[in-house]
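Heads up, one of the protein chains got dropped from this complex, but the rest are sitting where they should.
Just so it is clear, A, B and C label the chains in written order, and each chain counts residues from 1 on its own.
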Amino acid sequence: MSTKDTWILAAQCPSRLGTVDVVTRFLKESRCYITELNSFDDRLNCRFFIRVEFRPEEDGFDSEVFQAEFAARAMEFDMSFELTPPGRRLPVVIMVSKADHCLNDLLYRYRTGQLPIDVRAVISNHPDLEPLAAWHGIPYHHCPITAQTKPQQEAEVWRIIQEAGAELVILARYMQVLSPEMSERLSGWAINIHHSLLPGFKGAKPYHQAYEKGVKLVGATAHYINDDLDEGPIITQRVEPVDHSYYPEDMVAKGQDVECLTLARAIGYHVERRVFLHARRTVVFARS
Amino acid sequence: MSTKDTWILAAQCPSRLGTVDVVTRFLKESRCYITELNSFDDRLNCRFFIRVEFRPEEDGFDSEVFQAEFAARAMEFDMSFELTPPGRRLPVVIMVSKADHCLNDLLYRYRTGQLPIDVRAVISNHPDLEPLAAWHGIPYHHCPITAQTKPQQEAEVWRIIQEAGAELVILARYMQVLSPEMSERLSGWAINIHHSLLPGFKGAKPYHQAYEKGVKLVGATAHYINDDLDEGPIITQRVEPVDHSYYPEDMVAKGQDVECLTLARAIGYHVERRVFLHARRTVVFARS
Amino acid sequence: MSTKDTWILAAQCPSRLGTVDVVTRFLKESRCYITELNSFDDRLNCRFFIRVEFRPEEDGFDSEVFQAEFAARAMEFDMSFELTPPGRRLPVVIMVSKADHCLNDLLYRYRTGQLPIDVRAVISNHPDLEPLAAWHGIPYHHCPITAQTKPQQEAEVWRIIQEAGAELVILARYMQVLSPEMSERLSGWAINIHHSLLPGFKGAKPYHQAYEKGVKLVGATAHYINDDLDEGPIITQRVEPVDHSYYPEDMVAKGQDVECLTLARAIGYHVERRVFLHARRTVVFARS
Partner (left out) sequence: MSTKDTWILAAQCPSRLGTVDVVTRFLKESRCYITELNSFDDRLNCRFFIRVEFRPEEDGFDSEVFQAEFAARAMEFDMSFELTPPGRRLPVVIMVSKADHCLNDLLYRYRTGQLPIDVRAVISNHPDLEPLAAWHGIPYHHCPITAQTKPQQEAEVWRIIQEAGAELVILARYMQVLSPEMSERLSGWAINIHHSLLPGFKGAKPYHQAYEKGVKLVGATAHYINDDLDEGPIITQRVEPVDHSYYPEDMVAKGQDVECLTLARAIGYHVERRVFLHARRTVVFARS
């Protein structure tokens, strides 16, 4: 993920003649030079998606004015859009349990700026990973949970997320099933990493399930949370080969790298506005 | 797959001290030089597997005598084994329907000797692929099938397989569900290619299922036929990335290459005696 | 590679404000709906590239008129462009020597329409592959070559290419070094497959070179021919893992699959107008 000096405009709307033109003409008239553009029309869902990177040709680009003026034109097309300034770091909250591989990886990418995120807080139902967060200077919230205290715990988690001003919640191996209410609240702006190639091996202990079936590939899936557990819209997936010498615990160990990479890539796509959600699917203008 | 001048000894038995020694000592005493050896002990299933490539040091190696003498020692360990001479081409029968990509690929590898198989016959429930088989000089049997004629058709297919002296049956996109009886007959010595990452997307139209779920990887699975449809022991699996621009028919097209490669690789492993079946799993001493 | 009902417009020009707009505005005004668009600005070379798939909204689309009118606007931007109708099959000539794996693969993809090409002729300096071409009903030209007859042979080859009306020449393991004159003639519209990861292992016997160096990956490179032998602009590359058990002849065998796939993919990109040449580099709007 490079840190570029370009603005990003991401938009979607129903398919209709002129969807690209309404965006590109406005950019031209605003004297913005397009450095990269990707658009896609989903003909089965009659939905249009566009992502543009651009650079104002002149000083004094006023994003407020830009947005106000573009909104007027977008309205005609029932187009929703989002404008992201160069170098913006998205405020995020990371949720974990005890496993630290994804957290370690994300905090490294955060610290070095490889992922343009601003980690506002780490939340866990266990105290174990506090030192790791502390070393990176990030507030750590221990929110233990039991079947009885789940509603209160989730209320507390929700309060932290809101106070942190998070625009993205990352479930980096948070081993709790969210309540329908919490899933609803986070729907579309929380990314979960699941340690299987969904929809295969949903639920608990996917590597053990995989071992039982004798599969020769294990994988990980990064997806948005929605109301359907382990069935949220998929952002990206990766695999690693395994052979007969991999017992379930070996698969668990091997899976860590692929989980880290898959989650980091999905977050990168999200913060670079490469991911579009519509119905239960994603459009991802990925980079090879 | 190289054409080597080495013999292959493949064996398995229950785990017990001396399992390797009973093989390697005999080879030494028979003045056979081991060029490659792989053994694995499955500690969860208490089962031992070994594959040896060797070269007799002297002329006049008598495989009959070798087998008879080794059998005596193997018996003690309840060890089953198989000896394969160098350059042997396994007699096979290939079953297809209308799709020709796997057949075309296999016949190319057969013709050039890349796969050491001897294709004795092609069987299909459709007449379409006859010219392809004919160009390679292979008998083509058109065995049409309906719900009513299934028993008779399978009897005919079975007759052809037997008359051909096939030691391996390859289901190269044969789009018919085998009866339990036929599955039983072919159990463990017929390889099927399924166009999904089993156990995900079992059954019909797996690419359409995959599209519905919005997956970002599609794959193929080569597995042995057994009594459990689409659940036979997996030999190998491969994947290819797909993105939002892949409609189901694009996935079908893209999947062809991965199906061909997956099936060819599984057959290669099988004929080189790299695959061991035990319970519902395989041990595969694969080559990278 | 899907067979779509969309037109393709591919263009490039120097970087300048309005490069996207000049294309998209014209399409809007011509009542053409853009189903997919990719543009990229190479800031180091100050060069702009765009590829659009579109569908006329109304019957009676006149491509002659379209091109004439667009040319007028493109001129202002010093923009070169190419318009490709849906379902067009690019006329090609394939050049081979004795190895048949790439030819077999390409003719399969041609016959099934997987690659939208029209194979007008196969040219070889050996007679061996005539039956393969014949089975597909393609004229086969045997043009033997020696050091002495090289000029005459290349003149003959050039005549065949021209008479065939080829718009793309495919060197599918044609094991002859082209003369500077021939390279010049084919520059930018002939694709070669080299069996190494260029620029590593240029020249002859790359797998043997790779073996000597003990590499753990072998690969193939599809590139355009230009005046610099084995240094033409790279279109795509693929790798396969190898290990210590691979002697040079095993690498040769293993490399065949990766050569076929790499070449087929490059051709697919070329005929779908996904590849842009500028200076000594390519921009490829690849599909995952």
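One rule holds for everything that comes next: contacts are C-beta pairs under 8 Å (C-beta built on N, C-alpha and C of every residue); 3 or more make two chains touch, one makes a residue touch a chain.
Being a predicted model, the structure only gives us computed values, none of them experimental.
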{"item": "Of A:F61, A:Y108 or A:W189, the residue in touch with the unshown chain", "value": "A:Y108"}
{"item": "Option from C:V23, C:A74, C:L197 or C:I225 whose C-beta touches the chain left out", "value": "C:L197"}
{"item": "Residue in contact with the excluded chain [from B:W7, B:F40 or B:Y110]", "value": "B:F40"}
{"item": "Absent chain, residues of subunit A that touch it", "value": "1-2, 36, 100-101, 104, 108, 112, 114, 135, 241-243, 245, 247, 249-250, 253, 256-257, 261, 287-288"}
{"item": "Subunit C residues touching the omitted chain (full complex)", "value": "40, 42-44, 197-200, 213-217, 219, 233-239, 243-245, 247, 280-284, 286"}
{"item": "Hidden partner interface residues of subunit B, rising order", "value": "15, 17-21, 24-25, 27-28, 31, 33-41, 43, 50, 57, 286, 288"}
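Operating definition for what follows: only the chains that are shown with their structure count from here on.
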{"item": "Inter-centroid spacing, subunit C versus subunit A (mean Cα positions, whole Å)", "value": "36"}
{"item": "Length of the line joining the C-alpha centres of subunit A and subunit B, rounded to whole Å", "value": "41"}
{"item": "Touching two or more other chains - residue numbers and ranges from subunit C", "value": "36, 288"}
